[in-house]
Structure formats: C-alpha cells, structure tokens
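Heads up, this is only part of the complex; the chains shown haven't been moved.
Per-chain numbering from 1; labels A and B assigned in written order.
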Amino acid sequence: MAEVYELPDTAEFKAEILERYPPKLAKKRAKQIIINKIENDDDVPEILANTRTIPGIITMRGCAYAGCKGVVLGPTRDILQITHGPIGCGFYSWLTRRNQTKPTTESDVNYMTYAMSTDLQEEEIIFGGEKKLRAAIDEAVALFHPRAIGIFATCPVGLIGDDVHAVARAMEEKYPDINIFGFSCEGYKGVSQSAGHHVANNKVFTDVVGLNDTFSKPGKFKFNILGEYNIGGDAFEIERIVADCGLSLHSTFSGNSTYDEFSSAHTVDLNVVMCHRSINYLAEMMEKKYGIPWFKVNFVGAEATSKSLRKIAQFYEDADLLKKTEEVIERELVEVEKVRLDVKSRCEGKTAVLYVGGSRAHHYQELLREIGITILSAGYEFAHRDDYEGRKVMPSIIVDADSRNIEELKVEADAVRYKPRLSEEKKASMEADGFAFSDYNGLMTEMPESSLVIDDCNHYELEELLDRYHPDLVCAGIKEKYVVQKRGIPMKQLHSYDYMGPFAGYKGAINFYKEIDRLLNCSAFKFTKAPWDESPELSATYAFN
Amino acid sequence: MSLQTTAVPNFTSTRNACKLCSPLGACLVLRGIEGCIPLIHGSQGCSTYIRRYGISHFREPIDIASSNFVESTAIFGGKDNLFTALDNVSRSYKPAAIGVTSTCLSETIGEDVPMYLRQYEIDRAKGLRNNGGQNPAIFYASTPSYRGTHMDGFHEAVFAAVSKLVDGEKITRTESKGRINLVSGFISAEDLRELQTILGSFTTDYTLLPDYSESLDGPSWETYQKLPQGGTKPEDIKKMGEAAGTVYFGIAPGHDAGKWLEETWGVPLFRQDLPIGIENCDPFYKTLSKLSGKEIPEIWNRQRGRLIDAYIDGHKYVNSKRAIIYGEEDFVASLASFLDEIGIVPVIAATGADSQGFKKRIQGVLRNTRQEVQIADDADFVTILEMAKDLRPDFIMGHSKGLFLSRELGIPLVRCGFPIHDRIGGQRILHLGYKGTLNLFDLVCNAIMEAKQDQHDKGYTYI
C-alpha cells in the first residue's frame, strides 16, 4: 500500500496551526498532529491519542453514554434499554443512528424504536432516583417482560448516589427470569465515547456472554463478527456473503443482534474483529476465557472483503469452503469491477480527508483508493495509539487517570467452557506460515507517506486544513457536514452513511463508488457564485492569539 | 411488534419522550443573537448531542462550545474548565457574546456559575486571562435538564440576554412611540423572516429576539463564516428597555423577559399565543398597529382575505375532522386554536412539559368544538398512542417524532414545529401570520385529501 503522495508544506501547515494556539495547548496538539512516515514496513511515528479535549475547542467527540447506549447496545433489538437520568440523553439517543435490524418472525420483539427513560426531575436529583428506576423496571416488565434489561447511567446518576448495579441486582431477584444489568456510562467518564464502548462490552462480557450453551444455528463453520454495527445494513450484506461462502455467522456484536446470540457467542470457533477500537478487548477476553482465537478482518472495500473471506476460509482449512469462497469472490467481482472502473474514470486523482470514529477513517481509505482517490489526511475521533500505530505499541501505552476510570476486567479461563479451538502448536505453525492472529497494524501504516494524521481533529484544524489543501471530499460526521458543505466541498457522513448504505461487502462497495461519483460530480456546488457577484466578502479567520 | 402495549396507567417512566432538554432550547436562542456563541458547562456529550440534533433539523453548522467535564471535573468542580473554555472561545471566535448554559451535571454538583463568571470578568478586566484581548459579553442561563423542557431553556436564555444587556435610563412611554419588542418563541427560520417582514411594514425600529433566521438558515457561502451572519444585534437588545411595548409569544415557565421589561423598565407587555390562525393573528397585527401608531398595511388585509377564502374553500375537507397535536405547550396551544377555528377537533392535545396550566389553556382556546378533547401535559408518545386508540383521529400534526404514531394509527402526519429530521426544509416551514396559517391550512387539507384519495380506487380524482 502506502503510495507516496507528497502533501506539500505539511510541516509549515502544522507550525501555523500550532502557532495560533496558546503554548500549553500547542504543545499537546503537536503530539496529535503527525506527518506520516513509514519505516521498516510498519514503524510509524508515535501519536498522542485518547487524551482529553481542551475546553472551548469544538470537538467532534461524543461522551461515554453515547458510546455505550448509542453505539454498542443500540443495535440490539431484544434487550430493553432504560436510560436513567434527565430526559435529554434518552431523547437524543432515540434511534439517532441508522442501525437496522431484522426480526426473523412477526412475533420477535424489537425495542429499537422504544426510548424509555426515568426522566429524572429536580426532586430525584435531591432525594435520589433509585425508586424511580425500580418503578421503571417494574413497568418495563409489566409491558414487555423482556429477556434482558439494560440500565444506562447519565451524568448526574453517580453523583446523586444512585447505584444502577445495586438496583439491577435487586430487580433481578424480583424477576429471576430476566437478566438485568446496569452500565456506569456517565457522560463525563473517560475522554470520549471510547470509554462508553468499553463499559458496554465489559458488561456484555460479564453479564451476558457464556450464559447459554444450547442456542445454536445450523452450519459447520461458526464464527462471530465483533465490532460491526450494521450501519445502513452493512451486517446484512456481510451475512449474505459469508452465508454464500458456506460460513455460519453466529453473532454480530452488535449489529442486527439478539440476546440469544450474545449469550451463546462463546460456542463458536472463531471471532473476527471489524472495529478494532470499540471491541478488541472483548475478543481478547473471549480468547482468554473460552479459548476462541481472533483476528482482524475488514469488509469495507471489495479487495479487503475478498482478503477477509479468504483468511476466514483458510482458518478452517476446508477445501470445499475455500473453493466456494473463491467462487463467491469471482462472481461478485464482475459487477464490482464494472462499476469501479466506470466511477474511477471520473474520480481518479481526486483527494479526500477522513475524520471518523475509531476505525472507519481507516477502513474507508480502501474504498476510496479503489476508485483512485488519494487520502490527504485522516484521523480518529476517539481511537487509542494502537489504532494508529498498530497493536505492537499496546504494551507501551501509558494508562492515564481518565482511562483508569474504566474498569479493566481480570479474565481467567472458564472452568467449564474454556476450550482452545487451536492447539498452541497448531496456532504457532499457522503464525509461522504468516497467518496473523490477534493482529492490527493500525491506520498509519496504510496511509500515504507525508500525509497528515490528526487525532481528535477539531473544527479549527479541519477548517484550516480545508482552506489549505482543498480536498475534493471530506468524510466525517453530521456535526462537520455543513461546516464542510458551506464551503462548497462535498461531504460524506461515515457515522450514519447519510442514511444510505450498505457500504460493506461487494454490493456495499458498488453503492459507495456510485455515491462518491454522485457527490464529486454534483452540479449544485458550481452555482455558489452568482454570475453578477464579483466581490465576495472576505471570510473571518480563526485566531487563537 | 407493535408498540401498542396494554395500557398501564400513570407511568412513572417516560417512553418515547415528547420534549427535549433545557440547554437545547437555550442554545437555539443564543445562536439567534448576532456574534454570540453558546458554551455548555458540562460534559462534551451535551454539546455534541445538541449540535447533532439542531443540525439534523436546520442542516447548518451549529457550533456550540463545551467546558468538557471529565470525571475529575465532576468531582473537583468545573471552574478551571469553564475559564479555559471562555478563554479559548473568546480568542478563537472573537464573539460579541458568549452565552453560558448549565447542564444537569454542573447543576447537580452545585456549580455556582454566576459567581465564577463574576470572578472571570474581574480576572479578565485585570488582564489575568489568556483571552486574546477579547471581552465578549457573557450571559448565563441556568438550564438543568432535570427541570422543565427545552422551552424552559429557551425562555431562560431570552431572559439571560435581555437582563444582561438592557441598560440605560427608564424613559417615559411617550418618547418611545413606535419601537417594538417582539419575543418570538420557538419558531422556524422562515417564521422569523415573515415576522421581520410584518414588523418592518409597521416600523423600522424593532427588536426581534431571538432571530436565527439567517444564522440557522443561511445561504451558501463563497467563503466560510466562522460565526454565521444574522441574529438579533446586541445593541438592539440593549434598546428593549426603550420600547413602546413588548409582544411576547407564549408563556415563559421560569424567568420572563417580558415581565422583567415591564416591571423594571415600564415597557407594557402584550402576551399572546403564537399567531397561528385568525384568532391569534388578528390581535398580533392589531397590537403592532397600536404600538407603531400605523394603520394595518393593505398587504395583510389581502393575505387575511385570501386566508379566509381558503378556509371557506377548504372547510368541506376539514370540518369535523379529528386531529392529534403535540409538542411545545405554546405551539400546541396555538395549533389547537387554529384547528378549532377551522372546525377540526383536536381529540388529543399533548405536551411533554409538566404544566399545571396546560389543560385550562387548551380548553380556553377551543371555542367551537362540542366534542370531548383529551388534553395531556407530561405526556410521552407511547401514552399518546394509547390514548389515541379509540378516538378515530384523522391525522396528526407535529414534529418528526410523530412518525411512529402515524404508522401505528395509519393516518397522515403533517410535519411542523421542531425537530423535522426526516424531511428537508423543516426550517423553512412557515407557520405564522396569515400566510403561515394558510400554509398550514393547505398542508392539513392536502394530507386529508391524500389519505382519502389513497383509500379509493379509480374514479376519484377530483376532491
């Protein structure tokens, strides 16, 4: 990978950006704005990540509650979710992401359109809200008698002394057939939504996974996909492809997921990880506790999809599976290539920047490259150093106070259910043959040399970047969308996909190519200047000093 | 699965809420003051969620700063974060004003923001802050999410701006003949433009507050504007104490800038519902005529006449139809009055706000109906759906969150108000004045006609 695109004057650009910050801030941001450089195949510069955002600087980040309730548990249709707190958070997280789900029968429950909140009032802030939370759980049981109930704490909950875990335990005693668990995902936890992902996955691991040894799906080659949230139906497309290959997808964490799938997820042969940031620790913990190996995959991009399918097939070492996989790849690539080449003819040479989440800023580079678009700059909202530099730096990551607030679980092999899927020897021999387990090389190794990698990019930096480098396309979130489009640059939302999609897999690749083609060749932008307008106003520029 | 569950009376929990949180309302007001940046004192999630929500409706950049609490801030207090945030916002945006709003978090830990701000201003005056020489005015609105709804925050922020900026000597009323204050309530950008046109037809001296007609619905820009143009000018807010009167749309649940102007500065207060429907519009234009001393311009008579004409043309479609309306208390009260005057029965009038006066207020505007009407405050959408089951409503009127009501009941949703995130142009819907009323009337008629037409096979194309 790593073509060389000499992004000009990056050092000067970085210096100018920092110059306008106060010294303390400049010092910090200097470590978060990196000019990429790849040596020895995968040695990249160190980046400062997962660190606090400076007050008053407009960040793209969200909070722990958003990461926990909105991102991770949101796409699960049959765990009834109760937001414990004042009304805002529950309202804002009500179906805000375009998670899709497909109940298999008419009678299957789907709570995704249901936003339940304790709607705390001043009285409860003063006298405590546990009573109201218990009442809400009673009501939820009376209404639906769900299999499981999740309680999500918002900012004031811990501060007023409410203990969501104690309430969960107490109510579980009252309703022994319902699994009730709480999440300490108060908004101020950690430095970004990443903290919320961690809180969410920890709880799913401790309170759900491993409870059900009997639920199963037909098929021979069972595996889970971790870190795939079914935005725009991505999971449906992946399900389609892997089924065609002859694989049996057991559980997706957490796109189009169910409680049964989660609770029996420990019964599979393999975990593959899509979004490394949000869930790699779950893969690790499942390996330790149940002996399930894992590796990183990527179903975003046609080439990446083929590569991932082949790796899974190789894992199982089954001739039929390998053959069928190749057939699927061949079949799907026909249409993909047709569209790709057509679109590429119009997009080749265009440039893009991506500031998204914790893995999409990486994955979508594949798709953009496939149609000839060069990445000028990219960065994550809420990633950690390993997501940039690769897992090899994990031991050297210093755990700061904000991260320490998120519980790091101690995991041991399960006395009953631990069962190594591969012997130590087998695994070692596969690795010796170049088969990587527990792998992730990070974003920077695949970014062009001298491109800009910016962690927690803020509005000021984004705007300066746009003014300096005039990318043809920006991929980011809705908060950035109109900032970008107001200057006449097309913008693609990669959190919600602009409520389009799927973009994963082969059909997704076709959708994405076409969408980018539409965006880059949209005539609306050309009208920005009126034919009689010859003296545009000068824009205000940022100045921090 | 249907959301129509067995009714459980008097729910403690809120299920599919029909209200938003207080800081959101405050931020919208603050974005409607020229050169003003909102700063939320709390966790960054609040700013992100509120921006995201506002953007999904307005489809414009909405910059809202945050003091970015982390766990230690929640424990040790947010003064340093707030000061840093004020410094950074002052330096980077060079704003005319910063509007600080609180959150449930900062309120829960008992932050004394007014005290902080006094200290910040003292420090700033002494040159102790790293504020790049910028000295924006700073207002503060206390907006804990656990108290009231986004409308509490809205009116609170109006009060914060007015009470902070209005100064000068008390004047005698006769001197001020002609200057008009209009506190516009939570309306669309198009409504604000219409109010500008209406006010402008009576006088050039007015203060329309807030006014996010340009700042939240601006043109494309040839060059990027960090602080979008438009908004009520702070100097116009300063002059509100000199006006001949304040027209205040709706009721402030907490601090009331209208009352404050009357009590503190002697500016007569003319409170009324949002001018939707003839009954609410006529007094508005009359009050403007009175305050400005100018006859009602002919254009409004013509619009009024055209509206009546449409009422008459369309009465056969709407008469005796049954509607569900929900949303902000002020908005619902105006809609109820409008529907009632065109012969529609609002069989359910609901608001998410916990408001003792709501029932009486709605009953007061239902002058014509002979039928029973369900009026519910502190309502959520699941409750509304349960109430609706046996009421045979014909359509729903309100914001996008009513989609699921519409689907469950199989009746059309006429989108209006906020938020509208499943259609384009929500910020351009005109609700107010004779023209806005006509627009709503057409939307209602056509939704009813479309539903009727869809139920018929061939042979039914004139209606």
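Note that a contact is a pair of C-beta atoms (placed from the backbone, for glycine too) under 8 Å apart; a residue touches a chain by one contact, two chains touch by 3 or more.
No experiment lies behind these values; they were computed from the predicted model shown.
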Subunit stoichiometry in the structure file as a whole: A x2, B x2
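In this text, only the chains that are shown with their structure count from here on.
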Between chain B and chain A, distance of the C-alpha-averaged centres to the nearest whole Å: 35
Chain A residues touching chain B - in the complex, by the definition given at the top: 22, 25, 52-66, 82, 85-94, 96, 103, 107-110, 113-122, 124-125, 132, 135-136, 139-140, 142-144, 154-156, 159-160, 186-191, 193, 401-402, 405, 459-460, 463, 466-467, 478-479, 481-483, 486-488, 528-529, 533, 536-545
Complex interface listing, chain B residues touching chain A: 1, 3, 5-6, 8, 11-17, 19-24, 39, 42-53, 55-56, 59-74, 81-82, 84-89, 91-94, 103-105, 107-109, 130, 132, 144-147, 149, 220-227, 352, 354, 382, 404
